[in-house]
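The other protein chains are all here in position, but one chain of the complex has been omitted.
Chains: A and B, in written order; residue numbering restarts at 1 for each.
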Amino acid sequence: MAETYDVSDDLLTYTFHLREDAVWSNGDPVTAGDFEYAWKWVLNPDNADTDYAYQMYVIKGAQAAKEEGGSIDEVGVKAIDEKTLEVVLAQPTPYFLDLTAFYTYYPVNQKVVEGADDWALNVTDTYVTNGPFLIESWKHKDQIVLKKNADYWDADTVKLETINMYMIDDENTSLEMFNNGELDWAGDPTDSLPLSAIPSLKADGSLNISPKAGVYYYAFNTEKEPFNNVNIRKAFALAINREGIIQSITQREEIPAMALVPTSIWEENAEGYFKDNDLETAKEYLATGLEELGLEKLPAISLSYNTAEAHAAIAQAVQDMWRQNLGVEVTLSNEEWNVYLDSMGSGNFQVGRMGWIADFNDAINFIELFQSVGGNNYTNWESEEYSKLIEQSRTETDPDARKGILRQAEAIFMEDMPIAPIYFYSNAWLSKDYVKDLEVSPLGELQFKWVYLAE
Amino acid sequence: MEHRQLKEIDFEPLHLKQSEAEKIVGESTSYWKDAWRRFRKNKLALFGIIIILLLAVLAIMGGPISGHNYYENQLLEANQPPSGTHWFGTDNLGRDVFARTWYGAQISLFIGLMAALIDLIIGVIWGAVAGFFGGKVDEILMRIADVLYGVPYLLVVILLLVVLPQNLWTLIIAMTITGWINMARIVRGQVMQLRSEEFIMASRSLGASNTRILRKHLIPNSLGPILVTLTLTIPSAIFTESFLSFLGIGVQAPLASWGTMSSDALPALQYYPNQLFFPAVFICLTMLAFNVIGDGMRDALDPNER
C-alpha cells in the first residue's frame, strides 16, 4: 500500500506515503484516513470484539485508550493528508514494519463501514476490499470464491482469474480430492495433511516442506513438585529424543528445538542450548534434583494434552521415553480444547503441551510470551532479570545490540527451563506441478498475487 | 382289627390361597427347563457361546502369550505389516497390535457388557412400568426420558468429567445416562400393545397381580425386541467410548480399546489396513456371536413356540 515511508532518527515516528493509484473495489481511493479510522476503531473500548487489539499497543497512547480510559484522540496515528499517514510509537520498535503486515493493521473504507456494522458479514455491495483479489461469493462453512481485482494498483502482475476455496474438515478427504484432481493445493497452512499419508507422499517426492516460525513445547508447572526444581525440569527436557519424534511420528522435517526462538528467525538456534536426547546428563540432573527435593524416587507425574492425533502420538512417545530413560511413571491425560485451556490457566497440570506460532517475524514475539505469569505463560515462571532485559530491548535502537540483549534473555530462560521445547514447526503441503510461484511464508501465509498456472 | 378312629386333629387344612388354587401349576418350572432344552439343540447359538468364551480367554491370555506389552514403543519398527514377531503388525509408535488388541478386548467387552446390562435393567423396568400403567405414570416417566434425550449429550459428559474422577465407571455412567432410553421406548410400545391381548385379560380376570402379569407375561412376550435392542447396545457402547475419548473420558493412552484402536487406525486405512482390520474383525465376530446367542435365546424363550 505504502509507496515509501520515512522513519525519524529516534525511531519513534513513521510516516507512510500511500500510493496514489490505490483504490477500493467500489472506486474510492484508499486514504490515510481509512487507516486512521480502522486503527482507532480497533482501539475504541466500545468495540469489544477486538481480541487482537493488543497487537497495536506499541503505538503511543494505544493501550491507554483501550484499557485505561485514555482519549482515543491521543493515540499516535494521524492522517496528515489524503495520502500521508503518520504513526508515533510509544517506544522504538524495530519490528514495527513487520507488525503492520498483521491483519489488525489493515485499513477499512471509512465511507462504507461507518454506520454499517454488518458490512463484512456476507458478500454484498458493502464488502469493499482493496487487495489483488475480490471476494465473489462466500457460502459459510462450504466455499469461498475469489476473483481477480481489475482495479488493483498492480493488476498487471496478478495472473490468476479465479480462486476456489473449499472448506473441508477432514484431512483425508481433502487429500483424496487433491489426488483426484479436484484441488490444486492441499495441506498447510490452510489445512494439514494426514499423518499417516506423509511417508508415502515423501517417498513419491510430492511433499513440499518449508520452515515455519513456531515452537511446539511442553510447559512445566514450576509451582508443582517435582517441577519446581530446575534440575528435574532439565532432566525431563534432556530425556526426550526429538530427532526420533520427528523421524517417526511428525515426519515433516521439523527442526529439533533446544531453544525458544525458531531457527527461521534465529538461525543459530539450530544448535540450541543443550544436546537432544542427552541421557547421561539427564540422569545426572535427575539425581541432583532428587537430592535437592529430598526424594528417593520420582512420584508418578501426569502429562496433559488437548485431544488431537499428533499430540496423542507425541505424548505417548514422550511418556515411553521418560519411563525408560528416567524410570518415572507417566500418566497421560487428554482433554477437550476448552477444558484443557481452563486446566492450564488454573495451574491444574504438571506438564502440558503448548505451541506458539509467530504473529510477526521477530524473536520478541516468543520471548515476551514468558515475561510475566498469566496470559500465554502457563508455567508460573517469571524472572526479574529476564523481564528487565526485555524492557531494555524495547528501547535499544541498534539491531545488533538489541539481538544481543534478547539472546541473553533467551539464555536465562533456557537455563531455568520452564518449558521443554520439542520442535520448530514446518509447513507441509502438496501442490500440482502447474501451480507456480505459490510459496508459504514462515508465518504461514499464502500469497496468491504472483501465482500463475503453467500449461 | 381295630378301626382307626380318624379325628379332626389328624387332618391339616391345606393352606391354599385362592389365587394359587387357580394357577396353572407346573408351568413355571418347565418353562426355563424347556427353554434350555431347546436352546441346547440350537447349534448356531452354542457356536456363539464358544466364540464368546474363546474371545474371553484370548482377552485374558492374549497379551501375555504375545511376548509384548501394549505400551512399549519401538519407533523404528512403526507401522509394520503382520510378521512372525508381531502377529498383527505394529502401530504408528511401533507397538504390537496383537497385544494391544487383547488388552483392548478386556476394556471393550467390559464396557459393552456393563452398558448393555445397565441399559437392560433400567430400560426394561422404566418402559414396562410406563407402558403398563399408562396415564399419568406413563406421561411422567416418558417426559423425563424426553428431557434427558433433548439435553446436549456432550455437555452432560463434559460436566460428568468435571464432577467425577476419570475412570471406567465414569465412562459407563456417561454411556448409560441416555443409553437406556431406546430400550425403555421399545419396551413401552410392546407392553402397550400386549396389555390388551386376550391372554393378559384372561390372566387378569384370574386375579393375577400387576407385577405378576408384568413379570410372567408382558416382559417374556417382549423378549424378542428386548434382546435385539440389547445386542445393539454392545457395539454402540464400544464405539461411543471411542467417540467420547476426545473428551478425555474412559481409557487413557497408551491403553486402547477396540473402539479407539479402530478410530485411530481409520485415517491410515489406505496405508496400513491391518491396523483397522484386526480390531474391526473382532468387533464383528463378537457381535455375530452375541446375535446368534440372542436369536437362540429368543427362539428358546418364545412363549408361543412352546
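As a working rule, a residue touches a chain if its C-beta (ideal position, glycine included) is under 8 Å from a C-beta of that chain, and two chains touch if they have at least 3 such contacts.
The working rule: contacts and distances are computed from a predicted model.
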item: Candidate names "RagB/SusD family nutrient uptake outer membrane protein", "Peptide ABC transporter permease", "Phosphonate C-P lyase system protein PhnK" or "Helix-turn-helix transcriptional regulator"; UniProt protein name, chain not shown; value: "Peptide ABC transporter permease"
item: Omitted chain's touching partners, listed by label; value: A, B
item: Selected residue (touches chain absent from view) among A:T4, A:S71 or A:N180; value: A:N180
item: Omitted-chain contact residue, chosen from B:L113, B:L168, B:L255 or B:M287; value: B:M287
item: Among A:D10, A:D125, A:D169 or A:D433, residue touching the chain not depicted; value: A:D169
item: Chain not shown, touching residues in chain B; value: 131-136, 138-139, 142-143, 146-147, 149-152, 154-156, 158-159, 162, 181-182, 185-186, 188-190, 192-193, 195-196, 198, 210, 221, 224-225, 227-229, 231-232, 235-236, 239, 243, 262-263, 266, 269-270, 276, 280, 283-284, 286-288, 291-292, 295, 298-299, 302, 304-305
item: In chain A, positions touching the absent partner; value: 45, 48-54, 66-68, 117-118, 120-121, 139-142, 166-170, 172-174, 176-177, 179-180, 182, 336-339, 341-343, 345, 354-355, 359, 374-376
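Keep in mind that, in the parts below, only the chains that are shown with their structure count from here on.
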item: Residues of chain A touching chain B in the complex; value: 171-172, 194-197, 199-200, 244-245, 247-249, 307, 309, 312-313, 315-317, 319-321, 331-336, 339
item: List of chain B residues in touch with chain A within their complex; value: 71-73, 75-76, 78-79, 92-94, 158, 161-162, 166, 245-248, 252-254, 264, 267-268, 270-272
